[in-house]
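In this view, the complex is presented without one of its protein chains, the others remaining in place.
Every chain is named by a letter (A, B and C) in the order it is written, and numbering of its residues begins at 1.
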Amino acid sequence: MWHVIPLFIALPLAGAFLLPVLGRGRRWVSDGVSLAVTVSLCLGSFWSLTKLQESAVWVYTVGGWKPPFGISLVLDGLSAFMLVTVNLVAATVVLYALRYLDAFTGRWQFHCLFLLMVAGMNGVVLTGDLFNLFVTLEIAAVASYGLVAFGTERHELEAAFKYAVMGSIGSLFILLGLVLLYSYTSTLNMADMAAYLQARESGSLKGIVLGFFILGFGLKAALVPFHAWLPDAHPSAPAPISAMLSGVLIKSLGVYALCRVIFCVLGFTPAISEILIGLGILSMLIGVVLAVGQWDFKRLLAYHSISQVGYIILGVGLGTPLGLAAGLFHLFNHSIFKSLLFLDSGVVEQATGTRDLRRLGGLNHRLPVTGGTTLAASMAIAGIPPFNGFWSKLLVILAAIQAEHYWAAFWAVVVSVLTLASFTKVLKYAFLGDLPERLRNVHEAPVSMRTALVVLALICVVGGVLWLPELRSWFLDPAVGVLGAGPAGMAESLVRYWP
Amino acid sequence: MMVDVLLILMIVGAIIALEVKNLLSAVVAVGTVGLVLSLVFLLLQAPDVAITQLAVEIITVILLIRATLRLELPQSPLISRPVGILTGLCFAAVFLILLVPGLKELPAFGSPTLRVAQTYLDQGLADTGAANLVASVLLDYRAYDTLGEATVLFAAVIGVLTVLRAQGRKGKQVSKGAEHGEE
Amino acid sequence: MTQYFLCFVLFCVGLYGMLAKRNLVKIILGLVVAEAAVNLLFVLVAYRTGAFAPIVEAGGGPTRMVDPLPHALVLTAIVIGLATTALMIAIAMRIYAHYGTYDIEEVRELKG
Partner (left out) sequence: MEKSEKPPLERREEAGMTVVVKTVTRLTVGLIFLYGWYIVVHGHLTPGGGFVGGIILALSFVHLTLAFGRDAAEATLPARVTGLVEGLGALLFVGIALLGFLGGVFFRNFLPKGEPFALFSAGIVPPANIAICLKVGAGLFSVFLALVFFRFDWERRK
């Protein structure tokens, strides 16, 4: 089992390095390598979940050096949960992208950068070393800058430049926080650092480092004060890339890294809880208020991403076991239905050539599968009972009430209603109603794209079942256990490690 | 003491680089900041870092000069709004004042607490056989970092090739400024 | 203490350049300066008074050495900075090819 952990990063890297050598002219090489790697990673991540039943934490020391000296890869509940989310969405997005890329040139470059992004995200999720977290975060970020500007059109380049500037500022603040932490604790291993910080009561330095990390990871997760880049970057990226960006990139680079640093290294305090809840509510409100007035399909989805991340941060910020479970459950659900919505918008854009809702109409007649999956995803994001979004939003609201944050629960309900209104508008203008004349000969997406859509839609419908006790103890509870245990749990991985 | 003087020189160089109107002289000013930084690294007993900073600075200035040379730049003074400078200054002041108590808790300059690094110094040669301890940390103790970092450079190179390719979407006329098609 | 403070002042100058400037190249210059400041802070943290470079000499030279770990981290951070800067220069030149200007305000109006 042990050798599988580094393969999560080595396999996509080897695939990405292979492409410029072999994949230049040959289309089937880049498609085959990319699909094979992502599907095997997806299966591997499910397999790693089963491994968690044997022992809660698997610490793999790279190069055989004992933890505080070398870099150790830590596979615990939280990282296995994130691995499943990242690689599941990545596999379906690659399946979708195979035929979507027919309209683009430079196919091997897309697959190469895509594999690098997946390798970076797997690296962030698996690492147990703070500087290594920064390096793998940079891999995913630099690969995504290139992918946002993939279409080399005017607005995409401008959006990519702004995204690169804000991403670099975020990385600089993370690096600053890291320098101060290294100077104070003189170690980079998260577990060792957690143990050192627990032993010492340090006043203002911990606050400053916390501020740098919230600024840096907040920029990556597009929390409200730093969300300016997202509404430009996500819509102008090609559809599979905006699905990956909104679906998993802002979560694994932003939300996961923030949780890992705050809960497992610095320790969770009521003050931090208040900050996170405030940021969560702010993101929810501003995201949805800006989204309601939008007429560009993908821009509307991008604003909704900001508001849904607000839900996750609110859930996690409560700190109670129910809050953590609800936040992580919503993180998984949001990755599924948000990437499905962006993939649908890609089909609509390629079929009709426009993203403006006012110029669309009655697409259900010509695009039945896309219409059906968009309906499922819209119901899920709006929180309609049978779908997975409903369960996680309900749990976030219940957790807020249980933790006596009544205002938070109230705003969560208001935002959910506004989201429902915004998505009924999308359905009414784009899919229902009569088909305008010029959309007469619009044809449905190819089979591979439709299978990807249907797979994600099925998860949306059946996702609520994950909250059943036996499934929950298998998927969500280990992750909540890691966050709940905090620095003490993390320090335990210093003792049990392999070779 | 020498380090402080060079630091102030770098700050002045950076301010000049940002405020001067002609782009080319701005790039040259940033080049001086980088070279003085390389000097500072030498003074701080970090030869590896100094030579890397020098080489990286040279190639950055080459690329930046290419971006600003022979281009018809509008001569309109690109003064940023004075209110922008004021808000920037007060934000910086608040940021720095909040920072001072935290910096006091750090170990004093010149006496780092070497918990993990002491084993690198003591057993570095024995464990890895490399005399240059920075290379032993870089390529043996933390080799995985270097793999990640080489991948970042690889991703940037592929990103540059992607952004500069002639035609992003099939069917669209060759977008402006494209040099040679690449498929 | 003063070295750390001056280093943060340099970081603020770089950050100001990235946020307040309108010219794309000036924003990239701000990024270069900010990254120089952070790399410098790394090496300042590693300095040890009266210590020597972390290279072991054959004849058993001085053993009081500077901390090698931040040097390895700075080497990584410098090359990551180079990678991001090269990518942003490429995007900025392509924007210049489309819009004919490096001024981000005009780019925003022309975007339409």
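We adopt the following convention: a contact is a pair of C-beta atoms (placed from the backbone, for glycine too) under 8 Å apart; a residue touches a chain by one contact, two chains touch by 3 or more.
Everything numeric in this text was worked out from a predicted model, so none of it was measured.
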| item | value |
| --- | --- |
| Displayed chains contacted by the hidden chain, counting the whole assembly | A, B, C |
| Touching residues (missing chain, whole complex) on chain C | 53, 55-56, 58, 75, 79, 86, 89-90, 93, 96-97 |
| Interface with the undisplayed chain - residues on chain A | 3, 6, 10, 13-14, 17-21, 24, 60-64, 499 |
| Residues in chain B touching the chain absent from view | 47-48, 50-52, 55-56, 58-59, 62-63, 66-67, 70-72, 125, 128-132, 134-136, 138-140, 143-144, 146-147, 150-151, 153-154, 156-157, 160-161, 164, 176-177, 179-182 |
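Going forward, only the chains that are shown with their structure count from here on.
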| item | value |
| --- | --- |
| Among all chain pairs, the one with the most C-beta contacts | B-C |
| Separation of chain B from chain C, taking each centre as the mean of its C-alpha atoms, in whole Å | 2 |
| Centre-to-centre distance between chain C and chain A (centres being mean Cα positions), rounded to whole Å | 28 |
| Of all residues in chain B, the ones touching two or more other chains | 99, 106, 112, 114, 116-117, 120, 142, 145, 148-149, 152, 155-156, 159-160, 163, 175 |
| Touching two or more other chains - residues of chain C | 15, 19, 45, 69, 73, 76, 80, 83-84, 87, 91-92, 94, 98 |
| Of all residues in chain B, those that touch chain A in their complex | 98-99, 101-102, 105-107, 112-117, 119-120, 140-145, 147-149, 151-152, 154-156, 158-163, 165, 167-172, 175, 182-183 |
| Chain B residues within the chain C interface of the complex | 3-4, 7-8, 10-11, 14-15, 17-18, 23, 26-27, 30, 33-34, 37, 40-41, 44-49, 52-53, 56, 59-60, 63-64, 66-68, 71, 73-74, 78, 80, 84-85, 88, 92, 95-96, 99-100, 103-104, 106, 108-112, 114, 116-117, 120-121, 124-125, 131-134, 136-138, 142, 145-146, 148-149, 152-153, 155-157, 159-160, 163-164, 175-178 |
| Residues on chain C engaged by chain A in the complex (per definition of touch) | 11, 15, 18-19, 24, 27, 31, 34-35, 38, 41-42, 45, 69-70, 73, 76-77, 80, 83-84, 87-88, 91-92, 94-95, 98-99, 107-108, 110-111 |
